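Selected chains from the complex are presented in situ; the others are not included.
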Amino acid sequence: MALTANELAEFLGAKLMGDGSSIVSGVALPENAKAQDLVYVDSARYELRAEESSANCVLAPEGLPLKNKTILVVDNPKLAFAKASTRLLPTYLPTPGIHSSAIVASSARIMSSVFVGPFVVIEDEVEIGEGAVIEAFCFLGRGSSIGERCRLHPRVTLYAGAKLGSRVEVHSGTVIGSDGFGYVFGEGRHWKFPQIGTVEIGDDVEIGSNTTIDRGSLGVTRIEAGVKIDNLVQIAHNVSIGAHSIVASQTGISGSSSLAENVTLAGQVGIADHCKIEEGVLVGAQGGVPSGKTIRKGQTVWGTPARPLEKFKKQYAALASLPGLVGRIESLEKPKR
Amino acid sequence: MALTANELAEFLGAKLMGDGSSIVSGVALPENAKAQDLVYVDSARYELRAEESSANCVLAPEGLPLKNKTILVVDNPKLAFAKASTRLLPTYLPTPGIHSSAIVASSARIMSSVFVGPFVVIEDEVEIGEGAVIEAFCFLGRGSSIGERCRLHPRVTLYAGAKLGSRVEVHSGTVIGSDGFGYVFGEGRHWKFPQIGTVEIGDDVEIGSNTTIDRGSLGVTRIEAGVKIDNLVQIAHNVSIGAHSIVASQTGISGSSSLAENVTLAGQVGIADHCKIEEGVLVGAQGGVPSGKTIRKGQTVWGTPARPLEKFKKQYAALASLPGLVGRIESLEKPKR
């Protein structure tokens, strides 16, 4: 997609400085950019990097006079860059149609604008909305449903009854709706607690590769609109995740825990069962929240068990001084002469 | 499956209070239940929740007089609920037969009661026992074997020679029998240590989604009967796991470590190589057991390196007071006037 700098400025609400007829048709890092690629620079620190770039057009904050460039002045250049990318970058969309090798139940309801790739299996009563792309080796179990313009990359499994909203993107190898991990021990063995609930994914959710999201045991596992989930994440039965929350790679959320809106879990975080993570909380990487705990609105926590960041830092600094303290106490204990 | 309350009471060894002819045909949470769903209540705390439910029949402990309900009195209502579910819930069992798209080696021995789904690949000398269900995209490598009534959900990989007992359930995306991670460094590169052993999974094991279980290097990786393994778990070469142990999500067990019977590893636990985890041990979430360590029978441990829970708690509480201690030591060090 090619736009003029003027058109792009209008789309972004940016102030234009320079040649409004410059053509922009891609995005790149300053050092790799060609003349028509859009680049961005966050701060004066990277001014030279932008000036030496071959790109004609640069997104920059106010007060950064770049020589020989057409500048689109915005408050948040990185944000504007991401927004511009949605216009400039081609989305690879295969031609709609069902590949001859796909196996599709006659009771499935699939819109004509849908692409179904090779070796896809679609079971009974599945529904797929307009413009969805279902790539090779996807398995859509009985009664699962997929909203408009969803994209399932190769090799996604939906267990029976899983529900995806619109514009959900799921990367390769991810499993949605498998049985939760719940057993009751008795008579010398583990009896499986019923895992017959459902899983519902809201609009505009993106889910990475090889992630696992279990169905509810008797209730629902629910991911609200706009949530972004990274690779290799585990989401257990009956978990709920509020809108626009972020869950980074290799994080695990145990059964029946809930995240409110705009929560951020960094990488390798563990949330034990029945926790309540309130709005806007940030849990630092590898942090662990023990069973049943609540983390209050807006807090930033770190460590295992997770505690407020300032407390963690103070304790950590004190720990570094601890070996020295032992000696100081010994000195104090010595009888004074 | 529909049963009368009388029949269910007999199956569970429960004492019946109320209408023994009530029909029960499903299970549910109290708030979602229909009249014929069985519900359970663990303690007096949830009495109201059960009473307000539409369910006719309730599993409850002794001494909980629920109004207008048929009560099945048991010691452990949750256990009885899980047991009842094995009778009441329909198991979706596809009609036996081999899907026309499956590719099956002529030397494979497959019982006639087996279901083989679309796009399954079954290599030479594979054996599959009575009543097994092998769903779409499963890959059964040369010489692998699967016992009676196993269920492989879509997209399970068995490397050559992997052996599963009876009634083993494996969820989507799991890989069993891949090469272990063993190298010897020399002459400036890593030489692969031979990974030519086997993997053996006992009866009644359940394994979650996207889990990985490596074959032995020269020996065997062994999972004993009744073990339950969650999603995204890593089990390395030559590991052994004793009967009825529980391994929660994202836990990793390194090469040649052994777990005895009835061990519980919570989520994101790490067991380094050559550890010995004795019977009944519980390792708390994110705990880490260093290379070569033994955790003695029945202990509960937490932290990295893992230590007895009471010790961990004491140290953790002391750590919280540590920043204050520094100030107290400084006061003591001040010359007294």
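Residue numbering begins at 1 within each chain, and the chains themselves are lettered A and B in the order written.
In the analysis below, a residue touches a chain if its C-beta (ideal position, glycine included) is under 8 Å from a C-beta of that chain, and two chains touch if they have at least 3 such contacts.
What you are looking at is a predicted structure, and each value in this text was computed from that prediction instead of being measured.
Undergrad: Assuming the complex is a homo-oligomer with 2 chains given explicitly, what is its full copy count?
TA: 3
In the analysis below, only the chains that are shown with their structure count from here on.
Undergrad: When the C-alpha atoms of chain A and chain B are each averaged to a single point, how far apart are the two points in Å?
TA: So the centre of chain A lies 27 Å away from the centre of chain B.
Undergrad: Which positions of chain A touch chain B when the two form their complex?
TA: 103, 119, 121, 137, 139, 141-142, 155, 157, 159-160, 173, 175, 178-179, 181, 183-186, 188-194, 196, 210-212, 214, 218-219, 232, 234, 236, 250, 252, 254, 268, 270, 272, 286, 288, 290, 304-305, 307, 311, 314-315, 317-319, 321-322, 325, 328-329, 332
Undergrad: Show me the residue ranges of chain B that touch chain A in the complex, using the header's touch definition.
TA: 27-29, 32, 76, 78-79, 81-83, 85-86, 89, 92, 101, 117-119, 135-137, 153-155, 171-173, 204, 206, 208-210, 226, 228, 230-232, 244, 246, 248-250, 266-268, 285-286, 303, 316, 319-320, 322-323, 325-326, 329, 332-333
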